[in-house]
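Scroll down for the structure; my scribbles are underneath it.
Heads up, this is only part of the complex; the chains shown haven't been moved.
We just call them A and B in the order they show up, numbering each chain from 1.
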Amino acid sequence: MSNDQLQTLLTQTPEDGYALAVKLAQKGVEVTQPSEEIRKLLRPVYSRDTDSLIAASQVIAIHFQTIAAANNYWRTWTPQYY
Amino acid sequence: MSNDQLQTLLTQTPEDGYALAVKLAQKGVEVTQPSEEIRKLLRPVYSRDTDSLIAASQVIAIHFQTIAAANNYWRTWTPQYY
């Protein structure tokens, strides 16, 4: 993500939206710890620690909520009863 | 979920929506730790740790919130006073 500017929150599919949520979660770590070298040292640790994995999944979940709303939940129709 | 693409957030029932929320929470762990082998080693640990179980339940709750909104809360009618 380092070199990418975040241009839009719109994605074609929920799958792409989820991938974007993962990137936004990683970006939050990158801005706090800009050194790629240090992040590489930390990665083997947290990717084997259960609580860190669940915590990372939670950050993704929050971003996915934002992205899903941005995409109007990828609905292609409006529910009749809306 | 590894082989499934996330195509839609729409489900027939809240029960199915909850099941999807569980999958999205697991997916967040999978993208951070892609090795199925390592995840299998971690599983017996966190599934017996109270704090990990509650944390996992929280990630599910956040995704369920997103999915419920996507499905307009599975309402089949609009409240009169809306």
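Note that in this section a residue touches a chain if its C-beta (ideal position, glycine included) is under 8 Å from a C-beta of that chain, and two chains touch if they have at least 3 such contacts.
If you're wondering where the values come from, they're calculated on a predicted model, not measured in any experiment.
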#### Entry: Assembly copy number, counted for this structure file with 2 shown
6
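What we mean here is this: only the chains that are shown with their structure count from here on.
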#### Entry: Size of the rotation, in steps of 5 degrees, that lays the CA trace of subunit A over subunit B
60
### Query
Cα centroid separation between subunit A and subunit B, in whole Å?
15
### Interfacial residue positions of subunit A with respect to subunit B in the complex
13-15, 18, 22, 46-48, 50-51, 53-58, 60-62, 64-65, 68-69, 73-75, 79, 81-82
### Query
Tell me, which parts of subunit B touch subunit A in their complex?
5-10, 24-29, 31-33, 38, 42, 45-46, 49, 51-52, 55-56, 58-59, 62-63, 65-66, 69-70, 72, 75-78
